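Note that one protein chain of the assembly has been removed; the remaining protein chains are unaltered in position.
Naming follows writing order (A and B), and every chain is counted from residue 1.
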Amino acid sequence: MIVEDAICSFCGCLCDDINVEVEEGKIKRVRHACRLGSSKILGHERIKAPMIRRGGELCMVSYQEAYDRAAEILLRAQKPLLYGWASTVCEAQKKGILLAEEVGGVLDSTATVCHGPSVIGIEEKGLPGATLGQVKNRADTIVFWGCNPAEAHPRHSLRYSSNVCGRFTPEGRAGRKIVVVDVRETRTSKNADKTVIIQPGTDYEVISALRMLVAGKGDVVPDEVGGVPKAELDGLAKTLLAARFGAVFFGLGITHSRGRYKNIDNALSLVTELNSHTKFVIMPMRGHYNVGGIGQVLAWSSGFPMSVDFTRNAPYFNPGETAACDLLAKADTDAALIIAADAASNFPRAAVEALAKIPVIQIDPYENPTTLISEVVIPSAIAGVEAEGTAYRMDGMALRMRKLVDTSYPSDEEILSHILESVHRLQRGLER
Amino acid sequence: MISGRTLAQGAGCECKMSPDFLKAVSLCHLSKGDYDALGLCEGKNVQLKNEFGQVVLAPKVDAGLRQGMVFIPMGPWANVLVGPDTGGCGTPQFKGIEVEVEATDASVLEIRDLFRGLRRAQT
Partner (left out) sequence: MIIKGGIVYDPANGIFGEEMDLCVDEGRMAEDGKGEVIDARGLLVMPGGVDAHSHIAGTKVNTGRIMRPDDARLGIEPRSGVCRPCTGYTVPNCYAIGYRYARMGYTTAFEAATPIIEARHTHEELEEIPILDKGALTLFGTNWEVMECVRDKDIGKLAAYVAWGLRSARGYGVKIVNPGGGEAWGFGSNVKGPNDPVPNFDVTGAEIICGLAQANEMLRLPHSIHLHFNNLGKPGNYTTALETLELLKDIKPSRMRQVVHVAHMQFSAYGGTSWRDFESKAPVIADYFNSHNHATMDLGQLLFGSATTMTADAPLEYGNARLTHNKWSNHDIELEESSGVVPMVYFRKMLVNAVQWAIGLELALLTRDPWKVLMTTDHPNGSPFINYPEVITLLMSKPKRDAEMATLHEQLPKRTSLGGIERELDWTEIAIMTRAAPARILGLEDKGHFGPGADADISIYDLRPEEVDPSRDHALVKKALAAAKYTIKSGIVVSQKGQILAAPPGRTLR
């Protein structure tokens, strides 16, 4: 059987033209997907059964035992952290928020180690954006700033940006000007008409210089900014102003480096100002396929898009205090549920050390470094492959992920529902 | 030092316990100039060190990098060198980190060894 037009559940591109060949309940071949997507859809070695750590070793247990133990850990904790949520569907995220409310925990997503600064930038300035199809159909100028889609979002250029043809862009790549701004040359810059290499940590200064040049105040710009000669920056400003429809895509190159959310704030201002002259939009290159979704679901449920503290029954949001890395750095959390993310790999070492000191519940299809420090491990179906649900693409478009094959593993949503039931049962027991 | 995604890292990130992932991620990209200046050759590794920790990685020449800059694929090896401070915004600074780099004969830690001994004794 061939499943046509399946949606890939790797990155924020959510490519929806994947053909998957299924034989006897197993995925045999994946067509149209990139290396990242086909690797994910084809699958790897799985965690076989739920496990609880006893005497230092993870021992297999029943699902019910694992749910009960997870519930006990969460209820016993003063301030549990419920972290991850990027590689699962919205239905699981909704259950997770309810669980965080029930146990009085902090819910945070992988955004806080990716585009969290972008979210804060958007809180400061708003987001002048568009759907990806708008870029495909209209953009004649595209800037990739601090991002490397050739490796992180391999089909972005073919489906949505540099190389695709649209109604007002019939020539595709040939009709477009592609600019890369980065601290290094990348696979993406090989496809660019112009690459501007800046010194690491100078994004803010370079964006400020461009704002001045765009506003016609070039006289205040020094001869060199961020290692880039003024003449080159002036050329870039002219390229931006000459666009009929321009798009800026930015990545962790500017959210992760000096300035962090201030870089985004400044980039958003640049794009807002460019709209006084021509048409420009800007978009963060979201990594995990549904990291956008947890931001959306959290916002409509709790009013805030990440790092929400429910310990006082009312949502409280203060990144720098309620974000996962801050809680761990300050030993301000005493248990963690890690779902659909690998915190042990992706957090700074000191945060991982703090995580290893508290009881950790892991919900994931695969063994990974988080498994090594977990007390309870609950294997799940792969959302987007073995379980259906909704996901939000990097441009905010909601798409329905189909189930491609059957599985005996419970979905994230089912696991969370069972933990919620165990929590309720334990709460009733405590009341008695 | 900057860290970020590579194709091989991305393709391997769902099977992190495999040797392929180790090979894809425990790398230190650096310029040809720095490679030569450090006296590196086949079989030699690099040790990177800063106030947050130290880690041994396999060197890889990357023509896209300028001298004085190293790139490590995102993941547990790179994160040994990342500090936990978020500057009040929730996000650690994963890029633009100062590190000292030197050649070493020491070998790269296998993933389980990287996490060995981290867990406190729990009942």
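Simple rule for what comes next: contacts are C-beta pairs under 8 Å (C-beta built on N, C-alpha and C of every residue); 3 or more make two chains touch, one makes a residue touch a chain.
Please read these numbers as outputs of a predicted model, since none were measured by experiment.
> For the chain that is not shown, enumerate the shown chains it touches in the whole assembly.
A
> Which residue, A:C13, A:V106 or A:I122, contacts the hidden chain when the whole complex is considered?
The missing chain is touched by A:I122.
> Give the residue, chosen from A:N163, A:S301 or A:T407, that touches the chain omitted from the document.
Among A:N163, A:S301 or A:T407, only A:S301 touches the chain that is not shown.
> Pick out which of A:F10, A:Y204 or A:F245 touches the chain that's been left out of the picture.
If we include the chain that is not displayed, A:F245 is the one touching it.
> For chain A, which residues touch the unseen chain?
Residues in contact with the chain left out: 90, 94, 101, 119, 122-134, 136-138, 167-168, 244-245, 272, 275-276, 278-279, 281, 295-297, 299-305, 310, 312-315, 317, 390, 392, 396-400.
To be clear about the criterion, only the chains that are shown with their structure count from here on.
> Roughly how far is chain A from chain B, going centre to centre by Cα mean, in whole Å?
That pair's centroid distance is 22 Å.
> Considering only the defined contacts, which chain B positions touch chain A in the complex?
Interface residues on chain B, with respect to chain A: 2-7, 10-18, 52-53, 62-66, 69, 71, 74-76, 79-96, 111-112, 114-115, 118-122.
> With touch defined as at the start, can you tell me which chain A residues reach chain B in the complex?
Touch list, chain A to chain B: 10-11, 35-36, 39-40, 44-45, 53, 56, 108, 112-114, 116-117, 120, 148, 151-152, 154, 183-186, 189, 197, 200-201, 252-253, 255-258, 260-261, 287, 306-307, 319-320, 322-326, 328-329, 342, 344-353, 356-357, 359, 365-369, 372-373, 375.
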